[in-house]
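Here the complex is missing a single protein chain, while all its other protein chains stay put.
Chains: A and B, in written order; residue numbering restarts at 1 for each.
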């Protein structure tokens, strides 16, 4: 991690083309509005163009199409958002907790820890859990017995990995618990948000692929499989036995119901519930734009009579058939 | 808990009819696909029939209608899913944490623990809490002062029982906190999922009935009553002062709004929001199947004009009345 780098030093490590003074010294990244001297900012979306004029940043990262919008020293590159992420990684560590196992953490017998692992205060790691190199578990993460976590995982506070899946069998008006004997198996380079929960499999395993990024308060049910490099935003969830493909994006608050399959590259809009399998990549949406309460409820009430409305329109289209119509 | 049992020994304990070699030795349950020698699997839904042919299980549990689909040693019974659950309970404990109070748990004065209770690392139990026999609290469960938990509860990591309900009174543009003086009272045989929260009552108690099963990340508001043997799937929630009947099933991500009453046997589909009381058992749904983004948004936009569309259809049906129509 560097304390300061010149623009030239940054570009020599990360690529890009410098326009303006390459000797400008950079110590941190910042937003266009929040930046001050010694900081580098970025323009990722043209929506923020107006902020470019007023920024006090010492330099900016932007795309070729925006190159002429400023006279500040700048790095021109193909993907300014990914570029600034990498610049930030030069100045900031991936996690801020020191390596080692905090004295208040509780490790059961048989836990295997990789090199340079950081286990925060109050973490509880169950029997025979294995955790790969360079992982960081922030405070109060719980990993139940038998689960496996790959290298470079970052797991935020309060996450629970490997609690029992919701396995209950109805029997004569009561529920019989099905012991959950599977594990959670997590690949490399996975990040898991605060208070997210990933259930262990019922009999087989729950599997999280390499490079998966899960935001806060996500629920992954038992026996799910989340494909590599899929990203899920906060408060989304996947119910049991569903398989989500690789490089999917699941929006905030979206829910995927159980026993479904989503193909690689499925993009689910925020607030959408997916109740059928998706077999074709693309964007899927199930959200109505909310409106002012009075007009909304007037329109929403019609939904309860839509099938009838269709019938009325059909009758108007075919007046002679009107009398033959039956329910449905 | 048994290390191994013959098919005959299993059937003598749990009933069912054996077809094939009763002396086959079983050591564990497994899914049809994951099973190997010494393991017993099951066919609960005909959807999995195709997996039956290829299984390497030593025996299977199935219904009479599927009896002839395999030549493996098998147990024929009425409810294969509940049966395999009970078989699994012969080989696996209901919870995997040793009895006793972990040294890192914090118990306030006046806590009463039943026999054989297991309190995991980092649990915090408030003053005057009582916990029944054979309960297991996994790591980092918090139970606030005064709450009561019946026998055989299983409470998963990160659950919070008895935090203050959301009681605030508006007063001149600010909020006045209403101290929450009720408790949470939980019956026998209840399971509570990871990071689920159950709020204490405002003045009266929040009550969870016998045999209730709550999955992960569920929120139960203050003064709710959840009837016996009701099951709620992950990320569902019940807002304050709502009463849910017995033997209800609430789907994943479903929400029941506040101050409502759901009768016994109400079944709420996943992703559904219930905004009115339910007085008749049955399945209730409020979910639209999502679609491809472009066609969805085109259709969704119409929803904002549905009341107008109804009026237009009415005008077509009664052309002479068209001019009399007024808004609404």
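By our rule, a contact is a pair of C-beta atoms (placed from the backbone, for glycine too) under 8 Å apart; a residue touches a chain by one contact, two chains touch by 3 or more.
Keep in mind that this is a model prediction, so the values were computed, not measured.
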Hidden-chain contact residue, picked from the options B:74, B:152, B:213 or B:255 | B:255
Where A:146, A:167 or A:193 are the choices, the one touching the absent chain is A:193
Which residues does subunit A use to touch the chain missing from this display?
-> 28-31, 33-34, 79, 81-82, 84-86, 88-89, 91-94, 96, 102, 104, 120-122, 138-140, 154, 156-158, 191, 193-195, 211, 213, 215-217, 229, 231, 233-235, 247, 252-253, 270-271, 287-293, 296-297, 300-301, 303-307, 309-310, 313, 316-317, 328
Touching the missing chain, which residues of subunit B?
-> 104, 106, 122, 124, 126, 140, 142, 144-145, 158, 160, 163-164, 166-171, 173-179, 181, 195, 197, 199, 202-204, 217, 219, 221, 235, 237, 239, 255, 257-258, 268-269, 272-276, 282-289, 291, 295-296, 298-303, 305-306, 309, 312-313, 316
